[in-house]
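One structure is given below, encoded as structure tokens.
One protein chain is absent from this view; the other protein chains keep their places.
Entry: subunit A
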Amino acid sequence: MTYTIEAVGLLKSYRGHTVLKALDLGIRQGEVFALLGPNGAGKTTAVRILATLLRPDGGTARVAGHDVVTAARQVRAAISLTGQYAAVDELLTGRESLVMMAKLRRLGRREARRRADDLLERFDLTDARDRRVATYSGGMRRRLDLAAGLVSRPRVLFLDEPTTGLDPRSRREVWAAVVDLARSGVTVLLTTQYLEEADHLADRIAVLDHGRVVAEGTAAELKARAGTGTIELFFPDAPTLDLASTTTSGLVDHEKLSLRVPGDGSAHAVRELLNLMVRNGIHVDRLDLHRPTLDEVFLSLTDRALEGV
């Protein structure tokens, strides 16, 4: 199996501080792959190496079949990078920005304009196309930034924290754009510190911490690592709750009058639990199922709290 993005043992350090410790990645054609990790985990460094902007101290990486160090130009012809900060020209209009990018990608004048208009349409920026980017909202800038990365129909797209600093609404807009892109078959490597984002967008996720991959798999596989989830039972009053807590082990919440019992949420597990309550004459008002979240996975895998998230 050949990978579209493949990294073997990537090393990088800055002034004695190791940022990447033998990073390995294998990303297949058409996959949306998320590098998930807290600030300083090495996500941006990894992307910059794969996008030919940074030279690794050790290890090798190939993107679209070309070595990122010895065949940087061929790699650049196949990729597109959307950086952490929207790299858009405030003084140009949205359309001018895209036409400029298209020209730099060797499209002719007419073709460049047509491509720009197509992309403006696709990213819902047609109404704003002749306004200066300085007047755009954060979400619009990111969408323009994404569009600028697509003028050349890249095979591989790097998105470095595409939604950092965006409000929830703008984030949804960018997500929709990424989902749309993924459908067109482009291989996407995105970095994020938002678990929800990785969960929503990625086919596979690698959790990065201190410069190495500490876990890798689908969102479901990673969640399975965090245990089975819980069933939360709610009771009408405190005595009933107390009685229930003697029949099975679980986490008692006196405020909510609830009991959280480990369980995978299958019909069988729920029926067993309710039967147990009925046999003991305990009345249950209602119940909630709690699926394990990526947060739990993340916190159990990384030894740092997620500061600032």
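Convention: contacts are C-beta pairs under 8 Å (C-beta built on N, C-alpha and C of every residue); 3 or more make two chains touch, one makes a residue touch a chain; residues count from 1.
The rule is short, and it goes like this: contacts and distances are computed from a predicted model.
Peer 1: Quick one: find the hidden chain's UniProt protein name among "Transport permease protein", "HTH LytTR-type domain-containing protein", "Formylmethanofuran dehydrogenase subunit A" or "Sugar phosphate isomerase".
Peer 2: "Transport permease protein"
Peer 1: Decide which residue listed in A:Ile79, A:Leu98, A:Ala244 or A:Leu259 touches the omitted chain of the complex.
Peer 2: Once the missing chain is taken into account, the touching residue is A:Ile79.
Peer 1: Among A:Lys21, A:Arg113 or A:Arg132, choose the residue that contacts the chain missing from this document, as touch is defined above.
Peer 2: Result: among the candidates, A:Arg132 touches the missing chain.
Peer 1: Among A:Arg55, A:Arg153 or A:Arg183, which one is in touch with the chain left out?
Peer 2: Residue touching the chain left out of view: A:Arg55.
Peer 1: Residue-wise, where is subunit A in contact with the chain that is not depicted?
Peer 2: 48, 51-55, 69, 72-74, 76-77, 79-81, 83-87, 89, 91-92, 96, 100, 103-105, 132, 148-149
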